[in-house]
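The complex is shown incomplete by one protein chain, all other protein chains being positioned as in the whole.
For chain A:
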Amino acid sequence: MTILEKAAPPAPDSSRPPQRVSTLHRREHRTAALFVALPVLGFVVFVAYPILFAIVTSFTNWNGITAPVANGVDNYVRMFTDQYFWKSLGNTVFMMLAIPVGLLLSLLLALAMNRKMAGTTFFRTIYYIPVISSIAAIAILWQWAYNGDFGLVNQALGYVGIDGPNWLQNPATAKPAIMIMAIWKGLGFSMLLYLAALQSVPRQLYEAAALDGASAIQQFWAITVPMLRPVTFFLVVTNIIGGAQIFVEINIMTPDGGPEYSTATLVWYIWRQAFDYLNMGYATAMSLVLGILVLAVTALQFALNRRNHFSID
């Protein structure tokens, strides 16, 4: 045996895959798998399993304590004949009318804030405070403000000679009252996004338009509004998803769902069925229906938005 022979590399083993050769590679693989496993695990534990569990539970009679008893589609049938389900669904949809109003107001505010003037930072901060405040604290404050007699709202109306209603105790005004508060609460967030979008509109677009003789209003409609469309789309989608889940303000301001259930929203009703009435199975069925509705509306919005695509080149 010569030295040469001794030093010769071992013949490649064709039965093994090549990556097996590198231990570094193998270690990397393991690390990668670990990194992938975490989100997958999170997804399985916190998303897939609960959804699966909810689907199964929605076909049972379950009080949340004893073992669930299968009852077929009873929960879904019940939903169709449950006037409070429809009423709370209707209320939820009605309250979403606040979304376009809120967006319009926040756009106007953003336009105002986008001007060069003293104190804009101060106002931006002020408008953003409701966004970061605790919703429970805000709901309690507004509950006082809406008080029929000594509330801030009616006192203000009193100065201009209007005898304000007892907002939260009147079926006709309870919903608008909550909508006004929701608009106020969401204003700062939408405004900030609009402001950022406004500031990223290329200046030369306006300059070119001005050279072509476009008026300020024409510039607004032809440049600003289209350039803001992605932000508007984002806000509409997130607002609708959020609006479908409105709960805390309802539960604090009108703990019984308002006079004659006038402010009961679907999530509030689901919560009530689950925890007050021990109908966990029925509540899960309603949650699934709500989830499907939100999914459908969001998908529809994405479909509609695709047609509105534009580019500036």
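Throughout what follows, a contact is a pair of C-beta atoms (placed from the backbone, for glycine too) under 8 Å apart; a residue touches a chain by one contact, two chains touch by 3 or more; residues count from 1.
Everything below uses one rule, namely that contacts and distances are computed from a predicted model.
S.K.: Assuming one chain is omitted from the figure, identify its UniProt name from "Multiple sugar transport system substrate-binding protein", "NADH dehydrogenase", "Sarcosine oxidase subunit beta" or "histidine kinase".
M.R.: "Multiple sugar transport system substrate-binding protein"
S.K.: Using the document's definition of touch, tell me which of A:Asn147, A:Thr173 or A:Thr224 contacts the absent chain.
M.R.: Only one listed residue reaches the unshown chain, and that is A:Asn147.
S.K.: For the chain that's not shown, point to the residue among A:Phe35, A:Trp86 or A:Tyr277 touching it.
M.R.: In the full complex, the listed residue that touches the missing chain is A:Tyr277.
S.K.: In the full complex, which residues of chain A touch the absent chain?
M.R.: Contact residues on chain A toward the absent chain are 33, 37, 40-41, 44-45, 61, 63-67, 69, 71, 147-150, 166, 169, 171, 256-257, 259-261, 275-279.
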